[in-house]
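All protein chains of the complex are present and in place, except for one that has been dropped.
Letters A and B mark the chains in the order given here, with residues in each chain numbered from 1 onward.
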Amino acid sequence: MNQVLEVSNLHKAFGGIKAVNGVSFSVNEGEILGIIGPNGCGKSTLFNCILGQLEPTEGAVKLDGRDVTNMRPSELNRLGVSRTFQLLQVFPELSVRENLILAGQEHEGTMLSRFFGSRDAGLTAKAEQMIGFFKLGHLADAKAGGLSYGQQKLLDAAMAFMAGPRLVLLDEPAGGVNLTMLGDLKERLRAINAEQGATFVVIEHNMDFVMSLCSRVIVLAEGKVLAEGTPAEVRANPAVIEAYLGH
Amino acid sequence: MTAPATHSAAPAARRLPLPAFVDGTLLTLVAAAVILWFVPSGMGRYGTYVLSLWLVMSVAVMGLNLTLGYAGLKSLAQAAFMGIGAYATALLTSKVGLNWYASFAISGLLTFAVGLVLGFPALRVKAHYLAFVTLAFSTLIWLVLRNEQWLTGGVFGLSNIPRPSFFGLKLDGALAFHRFVVVVTFLLAVVLWWMIRSPWGRAFTALRENPIRAASLGIDTRMYTLLAFAIGSAYAGFAGALYAPLVEFIDPSPFSLSQSFFLLLMVVAGGAGYLLGPFIGALLGVVLPEWLRFAGSLYLIIFAAIVMLLLIACPQGMSGLLERGWAKLTSKKEGAR
Partner (left out) sequence: MAEFLAYLIAGIATGAIYALAAIGFTLVWQTSQTINFAQGEFVMLPAVLILLAIKLFGAPIWLGALIGIAAFILIFGVGFKLAVVDPMIRHGVLPLAIATMALSIIMKEGAKDGFSAEAQKFPSFVPTETISVFGAAISLQHVAIIAVAFAVIGLLQWFVGSTRLGRQMQATAQNPTVARILGIPVERMVLLTFVINAALAVVASVLISPIYLAKFSNGEVIGLFAFIAAIVGGFNQVRGALVGGLIVGIVDSMAAAYISTSYRLAVPLVLLVVVILVKPEGLMGRKEERRV
């Protein structure tokens, strides 16, 4: 199977504290990989190191076999790696449609074409498609800041998919979303995975969400990989039960 | 909730047979340019001069509005950049004998390049370091303007700066030159208007609101930040290139650090992040004190105090106040119906 992302021996220390302590794993094309672990186990730090937001102390990250360690977030995104954040990150002053156009505009053309070319960078159709897909149709012209939390969360996810990414890293997509929305979100993610063959890595606290969405799960504890396997295998692993699920 | 400006523009564009890209802001700019072309006919030399000065300062404030209002960067060297443009144009036209148009272009390119050179190291670290680097630069330019007498004339400045001509048409008279300033200002404003509504403008807004998220969406924040600063600085260079032939004599004093502060206050007073804000800001900062001559130097204090009050009550400045007033008015009308 094709490996999209390969993380090897990643370390990150803040002063004396080792937040990530030698993590290695790989992500196969087309899979939905879940990463779980108790609070403070280094999940978000791991994400930020992979995505160039933080500089890893040691280790390497490869995308399609190419070394992308320490690459700037914007360059990584243009190579097809997209992400969402734990906290909501939409642009409140822009409309829903503008948010989506923004998420796609840097992926085509040049700086000059973005200046002289059309105002929507030819992305209105694509944006409308995403708006329909995430069921935000009636809100296309509303300012993103005025949307409900769940709607903003959907928009946030829609922005991550706008440019047709190869790999999407989702940081707690289910956090703070109500049950109905949650079902919607899961269904949308599955559909994109099936239709476009996009590869996902999902960090989550919500066990049910992860176990029902992901094909493979990695358990992190104290900055290290504790277990790895299918949701059923992980659930049955005594070390995992001890460290995490037992609580 | 959409801004009233776009709200009112959309139906107007539908009713009139206008191309789709025409919006309320552009119509306002065209109307203002037409009015300013004719209005000084009976105003006399001095009144015309004040109007021209207002437009020239508006160009500098427009550039700073791009840097501060759209991209969220503090530049404290806008007056210094204006000085570079003014001295470059003055020297090129009066000493080298180059025509004004070439000097104007060189002034813009020069300030754009200096902006890149200054911005690159500062923005590498932290956005607010740009404030300190430009603060230092401002002082440095002022020292050069004052000390390098052989080039800049020192405190005595440069005089006999020629005014340009337009296809053989002399623009030496106050009214003729004013009309020239109106056209140049209009063109510069339209370029900025175009930029703000292009994908660039969207990227500028994004990096002001949330640079980290912007970067995660593929937006090269470093490049856009630098561009915003450099283009903003180039507008100061353009303003300087207009200022020199307007006043026909320049010395270092209008390009000091305090002037840069003053320009920032004009951006805020007019409304940072509003395309037409700079014209209002410069009106308050440049034209009003000419009419309120009796206030003398007290005007500077009054102006600064007004800006502080605005910052507390309505950080969107006069444009924000107007927008609020407009929203109230229209909602009242609808209620009456």
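Convention: a residue touches a chain if its C-beta (ideal position, glycine included) is under 8 Å from a C-beta of that chain, and two chains touch if they have at least 3 such contacts.
Just so we're clear, the structure is a prediction, and the values are computed from it rather than from any experiment.
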Touch criterion as defined above, residue of B:61, B:268 or B:286 at the omitted chain: B:268
From A:21, A:48, A:69 or A:99, residue that would touch the chain that is not displayed: A:48
Touch with the omitted chain, as defined above, among B:124, B:170 or B:324: B:124
Residues from subunit B at the interface with the omitted partner, ascending: 68, 72, 74, 121-122, 124-126, 128-129, 131-133, 135-137, 139-140, 143, 146-147, 212, 257-258, 261-262, 264-265, 268, 297-298, 300-301, 304-305, 307-308, 311-312, 315
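One rule holds in what follows: only the chains that are shown with their structure count from here on.
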Approximate Å spacing (C-alpha centroids) for the pair subunit A, subunit B: 41
Subunit B residues touching subunit A - in the complex, by the definition given at the top: 1-2, 21, 195, 197-200, 202-203, 205-206, 209-210, 212-221, 223
Subunit A - residues contacting subunit B, complex: 51, 53, 72-75, 77-78, 82-83, 85, 89-95, 98, 101-103, 105-107, 111, 114-117, 119, 121, 141-143, 146, 159, 163
